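Every protein chain of the complex appears in place save one, which is left out.
Right, chain A next:
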Amino acid sequence: MSASSARKNRLFRPYSRMHVGIAFLLVLLLLVVGRLFWVQGLDPGGRAEAAAAQRTLVESIPAVRGEITDSRGTVLARTLQRYDITVDQSAVAAVTVPHKDGSTETVTPTQAVYKIADALGMKDTDVKAALDGDKSFNYVARGVTPEQYNALRELNLPYIYGQPTFQRSYPDGSLGGSVVGFLGGDNQALGGIEQTQDSLLRGTDGERRFEISGDGVRIPVAPQEQKAAENGSNVKLSLDSDVQFFAEQAVRERAKQLKAEWGTAVVMDVKTGKVLALADTSSVDPNVPGKADAADLGSRAVTQAVEPGSTEKIATVAGALDRGIVSPTTEITVPPYLQIGSEKITDAFDHGTQNRTAAGIIADSMNTGTVIMGSKMDKQARHDNLANFGVGSATGIELPGESTGILAPADQWDPRQEYTVLFGQGVSQTPLRTASIFQAVANKGRQIEPRLVDSVTAPDGTVTTPERPEPKQVLSESAAQQTLDIMENVVTQGGAKEAAVPGYRVGGKTGTAEAPSESGGYEGYTTSFVGVAPMEDPQYLVAVTMQRPQGDVHTLGVTSTFSTIMSQVLHHFNVAPSTTTGPKLDMQVPQNVDRGVTPTNALEQTWPQPGRDESQD
């Protein structure tokens, strides 16, 4: 074809059939390219993502839960490597398994059951039940040890799988179990420190992302991401497991003797408010929380509010001393009983009209004398005095379910209650709060709310100390010292001589309260003793409480239990024996009895106000 004829052709027939065809194909190509760009480039339907998601497998890397240790580093809760054993029931059949020496053996399902049972230390019937069925996933055993898992792996059974998991282990068991706490079946923290410090202990799970092909094989060249797990922090408590043991053993022995409903002991460091032991007569073994009674799951010193009884007289006398109403040697004439309107207030022992010092009133735990002293504070002041010591509010200790106790507002008190609160009836508080009142007295009037967590160690080794509560001056230093003197006379001259610890000066106060019954009224008693030692510079506090002990009211005391625990505590912490002797305060001054005082007018008697200067000498 010549060039001119081609030009001519083009002039006359500008679009040949071929051109049209090419143009048509070009348009088609454009459509395909456009579509390709639409699908690949723009991807409005998210197909690529969906495909990637289908390929991508996300495996979680569980974080290891932190340890809980006592103040000396003894582990109270630890995380152990364990395996969950699962079976693909649909694949259970006679299989030929290779041995290490190259030989093979055919294992029937029945043989397999016996072998698995042997390896895991389980009952044959349980294993058989787990293997029977047509589920593709079923648990055979949970939390087996690496040893058992290795024995099982040597069986080479293709339908048995092991999944690594963790198990919490508590070496001390029920010793301090309610304080340490426990985890539920799904590793949910359900009690004690485990629950309150869960966010620190738990850590953050990591994850591993990788792509798998259609047949489930990992694609080696595909991108993979790995986010390492961040393990939980270790929590160190101020608890001392040896002290915890002494306290639990002592309180359990006494509770057994007295057939008490329950008992608790609190051991505290006076200077810091750190709790060294929170003993219970029975408590949960965190290894098997399901076997425990519901009442044993919490620490009763924190969860149970009881009427404190006579231990509250220390708060009353401290308030009276602080307000300059009395001094330890102020003489008050105490009639055999008090008649205030229709209310009669008596003592636990019979006596005639006596002239007692303030110290003598507390030493023999006289309700009458305490009321005479305390009634010099008006109703609101009595309420404020208790509230100042924290009665009616929680301590904020790191344990779940703390009870605040009940301190009714002063204007809601009935005519009896306004006097009974002075000796600890008609008001309720936890044994821990009672201990906290004595801590304030023994620490120069500075109350530090009790705490259990000493420090937290992050996985990278950084140690943080939780912010400690601010000391609160609830009492003047001189009033605190005078209260201590009175407490020491309770042990040296008063009704708690059994509380003495040989070699050391101790002071404290007994308490016997009627225990409110659940069905209304009162039933049984709550007996207690709270004391501190050594008196020249109080360092440790022990508070023992016994709920509804059986027997005669005069033999239900826990002073000897206090002495046992305090003696162990002082020796355990190498406290030097006392070299001084305490002040010996007069208990009674019989010659100064005011004969004009009767049960009805006793509250009206007055005495010279102690001078501030004199009281500090």
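Here is the rule we go by: a contact is a pair of C-beta atoms (placed from the backbone, for glycine too) under 8 Å apart; a residue touches a chain by one contact, two chains touch by 3 or more; residues count from 1.
The rule is simple: contacts and distances are computed from a predicted model.
*Asks:* UniProt protein name for the omitted subunit, picking from "Cell division protein FtsL", "Acyl-CoA dehydrogenase family protein", "ABC transporter permease subunit" or "N-acetyltransferase domain-containing protein"?
*Replies:* Matching the unshown chain against "Cell division protein FtsL", "Acyl-CoA dehydrogenase family protein", "ABC transporter permease subunit" or "N-acetyltransferase domain-containing protein" yields "Cell division protein FtsL".
*Asks:* Who touches the missing chain here, A:Tyr159, A:Phe210, A:Phe245 or A:Tyr337?
*Replies:* Among A:Tyr159, A:Phe210, A:Phe245 or A:Tyr337, only A:Phe245 touches the chain that is not shown.
*Asks:* With respect to the chain omitted from the figure, which of A:Thr86, A:Gln167 or A:Thr512 is a touching residue?
*Replies:* A:Gln167
*Asks:* Touching the absent chain in the whole complex: find that residue among A:Gly206, A:Gly503 or A:Pro583.
*Replies:* Among A:Gly206, A:Gly503 or A:Pro583, only A:Gly503 touches the chain that is not shown.
*Asks:* Which of these, A:Ala63, A:Ile160, A:Leu175 or A:Leu452, touches the one chain of the complex that we don't see?
*Replies:* A:Leu175
*Asks:* Who touches the missing chain here, A:Arg208, A:Lys271 or A:His571?
*Replies:* A:His571
*Asks:* For chain A, which positions touch the chain that isn't shown here?
*Replies:* On the side of chain A, residues 74-75, 78, 80-82, 143-147, 150, 167, 169-175, 241-242, 244-245, 248-249, 252-253, 256, 285, 287-288, 291, 502-503, 567, 571, 576-577 touch the unshown chain.
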